[in-house]
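Got a structure for you, written out below as structure tokens; questions coming shortly.
Only a single protein chain was left out; the remaining protein chains are all shown in position.
Our next item is chain A:
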Amino acid sequence: MTAATPPTVTAPAKPDTVYFFGTCLVDMLYPEAGLAGMDLLRHAGVRVIFPEGQSCCGQPARNSGYMEEARAVARAQLDAFPGDIPIVVPSGSCAGMMKTHYPHLFEGDPDQPRAIAFAARVHELTAFLVNVLGVTLEDKGAPVTVTWHPSCHSLREMGVVEEPKALLRQLANVTLVENKRERECCGFGGTFAVRQAAVSTAMVSDKLASVRETGAGTLLSGDCGCLMNIGGHAEKVGDGTRCRHIAEFLMERCHGG
């Protein structure tokens, strides 16, 4: 009946409730970043649910080749997020695991349809704030210069390129200076950092050098793996660069933490 009418393209409806998947790294090492992510969503007017049964996306096992173990842990997340509402993740890497790899991980498994539906509900935090919620931010902080580090998986699995920078550019007193090697990997790569310690060190020290070149005292990222690596290296070599998760930074400037 409606075959002749062109399909109408509408912006995704703004949901009133979302799930938050904190990630295991944030849970133990960067809980304040996760909390800031949930607070940002709450300030944007959505109800946030943090399911207590969540643990890890399963990426560490998958990347090491332990597929059964990865699938078992992934299945636990399918169980922990049963409602048909968006799942927001403060990490491009964990989001990438769930969005781009879950369907394949469950190939030949009776849970594959569930994994595919789950994957479709996954959003990276900054992309969700910009593309789905269309947030406007008001900067209440003092002038500061920052530089941005995108994680490889946020860039190349989630396709999140401009969103976090768009958020930062909304802040009147924040100057964003891009670093020359922005798109290059920081050398974390999970177990790569210890299995290939020498190569990883060369990569992170080059990354820090390109950050230092910008003159910005603060490096922001949307992934705590990268932050642990770059920030840990900065600390080790006595470099004063502050490495922070973007959610924490935004909360602090716009809503006083």
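Here is the rule we use: a residue touches a chain if its C-beta (ideal position, glycine included) is under 8 Å from a C-beta of that chain, and two chains touch if they have at least 3 such contacts; residues count from 1.
Convention: contacts and distances are computed from a predicted model.
Enquirer: Which name from "L-lactate dehydrogenase complex protein LldF", "DNA-directed DNA polymerase", "Electron transfer flavoprotein subunit beta" or "ABC transporter" does UniProt give the chain that's left off?
Expert: For the chain not displayed, UniProt's protein name is "L-lactate dehydrogenase complex protein LldF".
Enquirer: Please pick, from A:N63, A:Q112, A:N131 or A:T218, the residue that touches the omitted chain in the full complex.
Expert: A:N63
Enquirer: With respect to the chain omitted from the figure, which of A:Y102, A:F118, A:W148 or A:F188 is a touching residue?
Expert: Of these options, the touching residue for the absent chain is A:F188.
Enquirer: Mind listing the chain A residues that contact the chain we can't see here?
Expert: Within chain A, the residues touching the omitted chain are 16-17, 20, 22, 24, 26-32, 34-35, 38-39, 47-56, 58, 60-69, 72-73, 75-76, 80, 83, 85, 104, 152-153, 155-157, 183-185, 187-206, 228-229, 231-233, 235-236.
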